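One protein chain is absent from this view; the other protein chains keep their places.
This part shows chain A:
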Amino acid sequence: MPDFDLHFSPFSTDEAASYKLIELPSELVGLLENAIQSSDPLGLVIKGDPTEDAVLCTRDKTYSIRTVNLSNTLLVVTPPPDTEFNFAEDAVVIRDQLNEILELAPAVPRISKLVGRLRGREYDETNEEDDEDEEVDSDGSSRYTYTQAREEIQASDAELDVCLTQKRILIIKDELRPISPSYLNNILELTAERPRDHGISRVVSSQVLAWFGEIQGGGKWKMNEDEVIKELGLGILREHKNDDPIEKGAFVAKWKLAVGDTFADRVSLNLLAGNYLEGRPVGRIEHEYLTYFPSSTLPTDPAARFADLFLTRTKWRVEDITPFLSDIAVNNKERDKLLLKYCRAISESGAVWYTARAQYNG
């Protein structure tokens, strides 16, 4: 039986804590093995401020990192490094002794920081002539660039780009500017009327077109009808916050009018899921009324989000609450876990209702 001398590494003290073991979820195993085979740099990064919990990002996914302590010790053993030390022929060395491993779990990209940084940086028609070289705007808010976002926001590059599209954030000379909703509506209407001669700057219009369709070769644009219809619906819905609900039938009629005859029959409240609440306000119980209630303004921390949701309504049906959880849960299984953790399910009038598990008093 061959045996091997096991030594401490000659640089044991220097090398202590220079190794880390990362437990890989199945999808990363394949990814890493391929990368090692094909020398693909893979673009893995760890991102985070000293105050945040670190995340690991691939090009298109984000994983949370958790330290798991082991009661046993793991020795990292390798052939000896090149030194003057005289090791036997088949000696091996201990480079590090570990009592913990890093566990990765798929996570929702953490973009709430982005929303905060961009407050006051809205872009509308008055900005078209802006001097982009100014660091600080006249109202005191400072520039936040795409480059900064890529470095600071705990999300993969692909997820960050999706977020910018969904939140309608323009990139003007590397600076991030959320577009003002009314300006966006104007652009959509103008480009529908005059596709070539709308007079809006190229930089802005090409990004807007990319949000609402596919820019194809030869100057063609394939419209994503559902996205456009949804945006026009949101434009009307935004006027109707808690103090001014709109009757459901009236809303749909207004929406169909805005969209025009061609697409009127594609209008559907499903497109606006997660952005409105339906109910019968006191004094108007004959009809269903809608109010603007976007999940994008709700807290991203699950406990806080459920607190907000239960403050708004004490009980929810499953199909009513799930649209407001889709941006904080990675998949349906995680979403169900959140419901289990923060809600109590009760059966009433033949349906399942969710109520708060803890008392969220002010």
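The rule is short, and it goes like this: a residue touches a chain if its C-beta (ideal position, glycine included) is under 8 Å from a C-beta of that chain, and two chains touch if they have at least 3 such contacts; residues count from 1.
Everything below uses one rule, namely that contacts and distances are computed from a predicted model.
Asker: From the list "Chromosome transmission fidelity protein 8", "SRP54-type proteins GTP-binding domain-containing protein", "Elongator complex protein 6" or "U6 small nuclear RNA (adenine-(43)-N(6))-methyltransferase", give the UniProt name belonging to the chain omitted from this structure.
Answerer: Missing chain, UniProt protein name: "Chromosome transmission fidelity protein 8".
Asker: Among A:23, A:174, A:214 or A:319, choose the residue that contacts the chain missing from this document, as touch is defined above.
Answerer: Missing-chain contact among the listed residues: A:23.
Asker: By the contact definition given up top, give the residues of chain A that touch the hidden chain.
Answerer: 1-14, 18-26, 28-29, 32-33, 35-36, 39-50, 56, 71-83, 85, 90, 92, 94, 97, 99, 101, 150-152
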